[in-house]
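One protein chain omitted, others in place.
Naming follows writing order (A and B), and every chain is counted from residue 1.
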Amino acid sequence: MRLAALIISFLCQKSLNKVRDTSNMNIIEMTIHELHSALKSKKLSSLEATIAILERIKAVEPKVSSFITVTPEQALASAKNADEQIASGHCNLLTGIPLAIKDIFLTEGIRTTCGSRILENFIPPYSATSWEKLRDRGAVLLGKLNQDEFAMGSSNECSAYGVTRNPWDTTCIPGGSSGGSAAAVAAGEAIATLGTDTGGSIRQPASHCGCVGLKPTYGRVSRYGVIAYASSLDQVGPMTRDVADCAAILDAIAGYDPKDSTSVNMPVPDYSASLKEGVKGLKIGLPKEYFIDGLDPDVQKTMTEAIETYRRLGAEFIDISLPHTDYAVATYYLIATAEASSNLARYDGVRFGHRAEAGNLLEMYTKSRSEGFGTEVKRRIMLGTYALSSGYYDAYYVKAQKVRTLIMNDFIKVFNDVDVMLTPVAPTPAFKIGEKINDPLQMYLSDIFTIPVNLAGTCAMSLPAGFSANGLPIGLQLIGKPFDEETILRAGYAFEQATEWHTRKASI
Amino acid sequence: MKISVVDVEQVARLARLELTFEEKELFATQMDAILDYVEKLKELNTEGIIPTSHAVPMENAFREDLVMPSIGLAKALANAPGRSDNFFSVPKVIE
Partner (left out) sequence: MKYQPVIGLEVHVQLKTDTKIFCGCSTQFGAEPNSQTCPVCLGLPGALPVLNKKVVEFAIKAGLSTNCSITPRSIFARKNYFYPDLPKGYQISQFEDPICQHGWLDIKVEGQEPKKIGITRIHMEEDAGKLVHGELSGSGDGSGVDLNRACTPLLEVVSEPDLRTSDEAVSYLKQLHGIVTWLGICDGNMEEGSFRCDANVSVMPIGSEKLGTRAEIKNVNSFKFVKQAIEYEIQRQIDLIEDGGTVIQETRLFDPNSGKTRSMRSKEEAHDYRYFPDPDLVPLVINQEWVERSRQELPELPDKRQQRFIDELGLPLYDAEVLNGSRVLADYFEAGVAAHGNAKLVANWVMGEITRALNDSGTSIEFSPVTPSQLAELLKLVDKGTISGKIAKTVFDEMWKSGKTPGAIVEEHGLVQVSDCSAIEGIIDEIMAANAGQVEEFRGGKEKVFGFFVGQVMKASKGKANPSVVNELLINKLKG
């Protein structure tokens, strides 16, 4: 059904409520908190908000391509449902809020591709825990967002469903792998989104698209129902328009899940409660390995200004060192690809997913997988298989796990002296589409500031901190102690209150 | 060169990937560059260092031995590219 016709049919059912003119309300730029108060005060209905955003999606998708699948029918139905909840007085912060999630999250009955051809027709029989938690709080699902295939990529160019473009400059990449999740927030196509972060896949696109992105501590959010890339590094997190929204989503999705052995059974604080406590006396570390000569001048300038802002707010800066930073990318690409090579073995054409025509079993395996996977995925499967294979296991995989220990110890040591660390998210603002696609190693190296955090398992957030001379957003990264998301959220909130970067909108 | 086309073919066989000649050559070159880069880990003395599997210390996650409902045949087989009766069907398995 075409979107317009669908909307009309829903409006007809909703005969009692006259359609109001909402064009002056700028729904598409609202935060969760803004929309929530509009819903609560009945200035807006969830249906009106959902329709406005669906219209926006329709208008800008040809330019941005944030979505792999839009689900207008389900969205309108849940919006209507949410309005009934609100009318009966049951309205929590997420009731009726239109959200979209990366296509890596399983959604029962809704196609889930993970950006891959191999899952082109995969309709999951169950849903990811993190999405269920949002849904149970009344959130409205707009659709599934574009991403690099199996979350393997830093530019969104590795999606089987076309490249997502950066809403600030459509000739640039939005970042990856949660590129669709970042672009949708920046382009007004969702109030907030969920992404996943294995080596920077939330923070780097958030930085490139000018939104807030949080990678929680490993184990804080359930991975159940999230298609695995590298199981010991993957973590789910929110991508939002401001820090308060980020805390609100984290409040909803954090917590122990008995279905995920690696989710941690410890109390979850109220992340929204402590946002406003300020940064006076906060000890912020500046790791010297992150402020290198090769840093883009605009990024460098943004960092200098951000440090100035924090100083004004009363934070204290301490020069620190994470001596093994230079080894993180190598470590990451051995561990992540090894785990991926095994995680992706289940795509064999037997129980689900693409199956090639073949005369015998071996041929079915090799053809199905070769037709179904894209080049980057194959490259990483190859690398990971090699790293685990007999004769190389100790030299590559075990060595990498040992270096991971050293990297982790760097973090533990530093956190004896500081509360958070402040670093750039990426060495440069968003690069041009096609710029690095033929040089995997250069592409991998662009994740140098985000990868160590995943290896250390701790939490970090990217938030808007400035713009390049070309008008591209630049984010700053706040790295927190394990399970201390509260402090980075608080520090981020203080920064946001003192600056106006997050209020700027991409014009598209 | 650490990686030859023959190595690539052997790894591809293990990973059940069928690569074109161009892909083999490309991957040989690229994997070689990546492995060359990865060599830098050898600079570090990791003698006596315990390998890390999870950065956050965790242990003993269990479930009790209680039967939970299965998802049911219809859902189990819904995505099957090939099925026969209530089995997933596959081409002849050659021993």
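In this text, contacts are C-beta pairs under 8 Å (C-beta built on N, C-alpha and C of every residue); 3 or more make two chains touch, one makes a residue touch a chain.
Keep in mind that what you see is a predicted model, and the values were worked out from it rather than measured.
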Query: If you put the missing chain back into the full complex, which of the shown chains would it touch?
result: A, B
Statement: Filtering A:Glu34, A:Glu289 or A:Asp348 for touch with the omitted chain leaves A:Asp348
Query: Which of A:Ala128, A:Val221 or A:Leu406 sits in contact with the chain that's absent?
result: A:Ala128
Message: Tell me which of A:Thr50, A:Thr71, A:Ser272 or A:Ser389 is the one touching the absent chain.
response: A:Ser389
Query: Of the residues in subunit A, which ones touch the absent chain?
result: 105-106, 112, 114, 119, 122, 124-126, 128, 223-228, 230-232, 258-262, 338-339, 341-342, 344-348, 350-352, 361, 365, 385, 388-390, 393, 397
Query: In the whole complex, what residues of subunit B lie against the chain that is missing from view?
result: 13-14, 16, 53-54, 58-73, 76-77, 82, 84-93, 95
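Keep in mind that, in the parts below, only the chains that are shown with their structure count from here on.
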Message: Taking the mean of the C-alpha atoms as each chain's centre, how many Å separate subunit A from subunit B?
response: 24
Task: Under the touch definition given earlier, write down the residues of subunit A that touch subunit B in their complex.
output: 121-123, 125-126, 217-219, 232, 258, 261-262, 264, 324, 326-327, 329-331, 333-334, 341, 345, 348-355, 358-367, 369-370, 373, 375, 378-379, 381-383, 385-386, 389, 396, 398-406, 408, 440-441, 444, 455-458, 482
Message: For the complex, give me every residue of subunit B touching subunit A.
response: 3, 7-8, 11-12, 14-19, 23, 27, 30-31, 33-35, 37-38, 40-42, 44, 46, 49-56, 58, 61, 63, 71, 75-76, 78-82, 88, 90-94
